[in-house]
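Below you'll find the structure I mean.
Just one protein chain is left out here, and the rest sit where they should.
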Amino acid sequence: MRIEGKGLIARDHRVSFTFDGVRYSGFQGDTLASALLANGVRLVARSFKYHRPRGILTAGSEEPNALVTIGTGGRQDPNVRATVQELYDGLEARSQNRWPSLNHDLLSVNDLAAPFFGAGFYYKTFMWPRAFWEKLYEPMIRKAAGLGALSGEDNADRYERAFAFCDLLVIGAGPAGLMAALVAGRAGADVILADEDARIGGRLLAETYEIDGKPGHVWAEEVLAELRAMDNVRLMTRTTVAGAYDHGTFAALERVSHHRADRGAGAPLECFWRIVARRSVLAAGALERPVAFRDNDRPGIMTAGAVRAYLNRWGVAPGKAVTVFGNNDDAHRTARDLMAAGVHVAGLIDSRHDAPEVQGVHMIRGGQVCGSTGRRSLEAITVRRAGGEERIQTDCLAMSGGWNPSVHLTCHMNGRPAWRRDIASFVPVAGAIPGLRAAGACNGAFSTAGCLREGAAAAVEALEDLGLKASEPTLPAADDTPYALEPLWAVPGKGRAWLDFQNDVTVKDVKQAAVENFRSVEHMKRYTTQGMATDQGKNSNVAALAVLADATGRGIPETGTTTFRPPYSPIAIAALGAGAEGKGFQPQRFTTSHAATVARGAPLIEAGLWYRPSYFPKPGETDWRQSCDREVGYVRNAVGVADVSTLGKIDIQGADAAKLLDFVYTNMFSTLKVGRVRYGLMLREDGHVMDDGTTARLGEDHYVMTTTTAAAGEVMKHLEFATQGLHPEWDVSLCSVTEHWAQFAVAGPKAREVLNGLLDTPLDPQDWPFMSCGAVSVLGVAGRLFRISFSGEEGYEIAVPARYGASLFDILVKRAEGLGGGPYGMEALNVLRIEKGFITHSEIHGRTTAYDIGMGGMVSARKDCIGKTMSQRPGLEEPGRECLVGLKPVGPDGRLLAGAHLYRKEAEAKRTNDQGYVTSVCHSPTLGHMIGLAFLADGPERHGEIVKMVDGLRGVTTLCEVVNPVFFDADGGRMRG
Amino acid sequence: MRITCPHCGERDHREFYYKGHALALERPSPDAGEAAWDDYVHQRENPAGVTRDLWYHEGGCGAWVVVSRNTLTHEVLGTQAASEARA
Amino acid sequence: MRFSGLRVLKEGLTGNKGWQPHWRDPEPKPEYDIVIIGGGGHGLSTAYYLARDHGLKNIAVLERGYIGGGNIGRNTTIVRANYFLQGNSEFYSHSLKLWEGLEEDLNYNVMHSQRGIINLFHSDGQRDAAARRGNMMISQGDDAILLGREELRKMVPFLNFDDLRFPLYGGLYHPRGGTARHDAVAWGYARGADTRGVDLIQNCEVTGIDIENGQVRGVQTVRGPIRARKVAMVVAGRSSQVAAMAGMRLPIESHILQAFVTEGLKPVIDHVITFGMGHFYISQSDKGGLVFGGDLDFYASYAARGNLPTVEHVMEAGMALMPMIGKARVLRSWGGIMDMSPDGSPIIDRTHIDGLYVNCGWNYGGFKAVPGSGNVFAHLIATGNYHPAATRFRLDRFRTGRGIIDEEGKGSQHNLH
């Protein structure tokens, strides 16, 4: 029920919304929760386990009960806190975890079976018969569990991430935070003030406190105006600082458009901020704790602070006859505020016998609420008092067990809060987060004046750290009455008294856990699920561990707490991973021939981050094999052109360039002549092969190294380490030139013919022997030519500055086509290299040594190199290792499969008989049958042996002959030309 | 985590690649023997406390950096270019 | 007390007054035959199998904090046997078979759920690697099915089949893989060991290991010295510190692995799905939370908490692979301390000190190994011989180069796994 004239809502801006299909109206400035209460809607949800009817407990992000779903399809948002969701016109909310309806939920039968569903019951049953777990029990449990539902459709909202930096981050804009920001802002510090609420003011919005003789929210508005005028202060509302990380880094979530019917019209729904702050002030306030008593979970039973918030901020009376139950003076405000607003207060129950008297209300001192009744919402409470029990008709109970400082962020780096007896609460320990100071209610200062004072002091100290001068702030006048309470966690008595509302954990459950020896607070939590609901125990942890402490005969400090971990309040995966959908996951790298490749209809495959053509289909070809075979034919019989720009190219110069190469390659490069190219093998320090490639010597002190596409970054890092870390005394400079050059392989008997005509000087085979290199002029552009071959044919790689890559590719392809050749893709490239027994990362997959791939002889005995010593460990070069061989099926149609394993011909295909595995296979159009590369135990000694290839996954068994891995042109005559 | 690159200043550790303990800078001679090499490549003190480790400013200036850091708290005590740590 | 549905019913009808402690809290005795340092999953299962299979009773498990408080209480609960290298293959196969009888054996519902694991692949090369793996699984007697793209789509239609940065080629499906309720595994083993006479001693940090003439004699603890004929170190996350008490250095670096759980949601993911290109794996717990994780934070740490770059990378991978989870909210993140070995595989071995044994180096995969690890370690401690399913987890394999077990092919040196 709305109270005329009260609240900070826009009375002139009425908005319409629906809940479970029923239309209601509220005002701008309402949350969904305040609007539902104003409309008299009390039952809004069902609990997790017993499907108990639930209403609204709190007025903040800690709400455990009032979770709803908003939106449908790709915008369906489950588990939205009605207490946080701002109302907008057209909002449609639905209740969740109920079937068929909120009023009639079939699974509420669980509540009747509660005696059998106590803490940890599932560990003791559902074990027989075994097969029933997956078939019956688990599906049943899964179906009953969960809260809201994902739609199953791809997220359709836009999210974003951003970085922010500041001198001082102030977390929370209540009195303490505002004061801190004001002091720091006035001193000229670079300040960010963040608050999870849409409106600045914190508890000042919910209370009737006065500051400097003005209503608190008016004071907040004035401070806000001053802060807004400062260039050095950045205000971030609707922004929850959710995590504290190392070295002043904070995670924060800004809810940018949740409050807008148009969802921000192109603006993101949420922004995930990483805020880096040199210093920070935590002014996160405190959260009120409920009291556990029998049936304390009925709709209509709320925290006292929430009742005041609904009353004072939103002008809503959550009941017609409200009762208040507390153990502290603060709860009394509730009764006073309600009465001042003309709401009937049916009783004020204070568990303290010596509680101060409140006039004008039926006050019961030394009383305890010990039960409640009502069908789907509260109708009456029972109070145990001196002289017996009293029943009070009431439709809303405001309860307060005291306040818990919001210490959460201070625990994110393993800080353990300390127990303060006087306020019966945990408070932060100084230094728990380096650079962070807690101030105000989150630090246990519960008076308004205390908050203002601590906020100002924290700012002054932070400014000092930052080397900024702060003028001593004048503190505004405010109430400084100390907070007085007497702990009351659970009212003794029969029946179930709720601690964790959402997860349905009761006092009994905690006690039972203790009986079963789950006495450690972590054990109790895990056994009962206490504190594991969506509020992560914000409403219940302290009370639960007080109950545990009592049950185990220990004090609260010895019992300890569980750990609060990030995030403070839950954050959508879409926000944390914003932008990563589809192609946003990793960069795409395109070669200069990409457009031409696509235009020719070539399917693309990923090579690292690059895209390369698989094959270039021609009209009439119906499968990739036809295209591939044709392209292999180009290279073997005419000429083929392939873009090889993706291979890493590293320019290495300096007086010690040769030393570096000798150090990182197993073989010698200092002896390489200028104008020549050599194949090199690189090891990791553990002696296994890391990468291979060719390196060209362009000048006395100038080399260009080629790496594989996949390992380019890793090799660069490796070289930088060798030079900076191991030999900083060397004169050598490294520079990646992968991107500067577009490089194309031109291979085949007619390769030279393709190139002649492009080059200013035709190629003379005498000047350009196999493995030579040099500068050339390509149609007037300075380029480089390397005579190297990955196909076994006479081959060249020609490089020009990348701006000319697209153009050169077109010209090369046209010339090749004129000679009966054309472009070839990765499939053909793979066939060509397998025919020659050349390795790729299929073979140098990280576990193989130079010995394994038949290159043991390439590890030079004349020098040290990275990996050499470890490659000589006995286990890495002794008989029995699986070594590279070729495989040829015994019959012409025999099928080979990469990933299949090898066995002796007669042996059973079981692990203990395993002899090796197949790494690369292809159909060789040149030889007319399949061929493969494989690793086989002692393989090189077994050429000629028939072994059995078995692929159990695909049901293929093939007898193969072990052969030399070079299938074609074994003496290399063709590539030497 | 923030790491101060000797060249670029304080940066988010997302710009860095991690290699491990800075003993990687103390590469034994080829004839140092099996135990020395085993220690170099495999065996680690792995302290729960202050350690020195190697980071590569891969998403930045390309420097290898030695970082003195507490493995229990992540506190960074100092950083130095690897080339200078060696020199 | 035997647990059963009937017992739950009976107790429910009589006010749940008859439940007993799941384990005792005994005072430590001055001497045991065997002292196990570490009351995590592996230590508890070691104690359990020593008692069950080898008739040993005079055993203590010493735990610094509360039992099951280490990585067994903070992981993504995946159980599988899909390894492909000799050494791992037979071991995880053995472990999975123990899982399959665990509830019955322990009389404790650990909720082992064989819902199937799908490892995705994104290229021909990755398919070949998956095939090599699957074929080894089959030859070891385990189950593996190679799914093509369309078969995959039928099983998990919500993956991004349209414009994933690394397109889906298919998946290697391991139907017997799945999940289990992690805490229950620790508690089930604890209860089983306790019932068989093992002393589980919590809040009992070991501060020294007593060695005389190359022979272990016992341990020093915060609750006094305890003599023992054999001592087993099973303290993943603190392996280097405990080994140092015996003057040993291990080939271990400690790293953080973060994991995440969302708010509860109605069933939406029915399998365990792993996305290698994004270092991402996910399943949905029976309570409804999406449980997922990614790669290491990648710096040596004992802080048991991570930082944002890894958090964001994991979420990016999730959004790339299955954009339908975008609206699920991350409720909690946590970090475990991983014993990272050079080749990514564990160590279960004797040490050079008589009577001192070590079990460590589980990298980020120790949970599924809990039954197998305890079983084979108990065998080694009790008989002095390697269990046939664990002959290769040798401490000296790095020094000799013999039997390096590098599943990821990243090398046998630190910080590559």
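Order of writing sets the chain letters: A, B and C. Residues in each chain are counted from 1.
Definition applied: a residue touches a chain if its C-beta (ideal position, glycine included) is under 8 Å from a C-beta of that chain, and two chains touch if they have at least 3 such contacts.
Throughout what follows, contacts and distances are computed from a predicted model.
From the set "NADH-quinone oxidoreductase subunit J", "Amino acid/amide ABC transporter membrane protein 1 (HAAT family)", "Sarcosine oxidase subunit gamma" or "Heme exporter protein D", the protein name that UniProt assigns to the chain left out of the figure is "Sarcosine oxidase subunit gamma".
Partners of the chain left out, restricted to shown chains and counted across the full complex, are A, B. Across the entire complex, the residue among A:M230, A:L763, A:V781 or A:V956 in touch with the chain not shown is A:V781.
Of the listed residues A:L102, A:V307, A:L758 or A:A816, the one in contact with the hidden chain in the full complex is A:L758.
Touch with the chain that is not drawn comes from one residue among A:R589, A:H923 or A:K948, which is A:R589.
When the full complex is taken into account, the listed residue touching the unshown chain is A:D190, out of A:D77, A:D190 or A:E288. Note on the undisplayed chain: of the listed residues A:K214, A:R365 or A:H740, the one touching it is A:H740.
Summarising the interface, subunit B meets the missing chain with residues 7-9, 11-12, 14-15, 57-63, 81.
The set of subunit A residues touching the chain not shown comprises 158, 160-165, 190, 256, 264-268, 274, 276, 579, 583-584, 586-592, 609-610, 651, 653-655, 724, 730-731, 733, 735-741, 757-758, 778-781, 800-808, 811.
FYI, only the chains that are shown with their structure count from here on.
In subunit C, the positions touching at least two other chains are 303, 307-308, 342, 399, 412-413. Of all residues in subunit B, those touching 2 or more other chains are 1, 12, 17, 19, 41, 73-74, listed in ascending order. Subunit A contributes residues 48, 76-79, 113, 115-116, 118, 121-128, 130, 133-134, 138, 141-143, 145-155, 157, 159, 161, 243, 245-246, 249, 251, 272, 274, 412-414, 508, 512, 515-518, 520, 522-523, 526-527, 529, 533-534, 536, 565-567, 570-574, 576-586, 588, 605-606, 684-688, 690, 841-842, 845-847, 870, 873-876, 878, 897-901, 909-911, 913-914, 917-920, 950-954 to its touches with subunit C in the complex. The touching residues of subunit A, counted against subunit B in their complex, run 163, 245-249, 274, 276, 413, 434, 685-686, 713, 717, 720-721, 724-726, 728-729, 864, 868-870.
Within the complex formed with subunit B, the subunit C residues making contact are 238, 240-241, 244, 249-254, 298-303, 307-309, 342, 398-399, 412-415.
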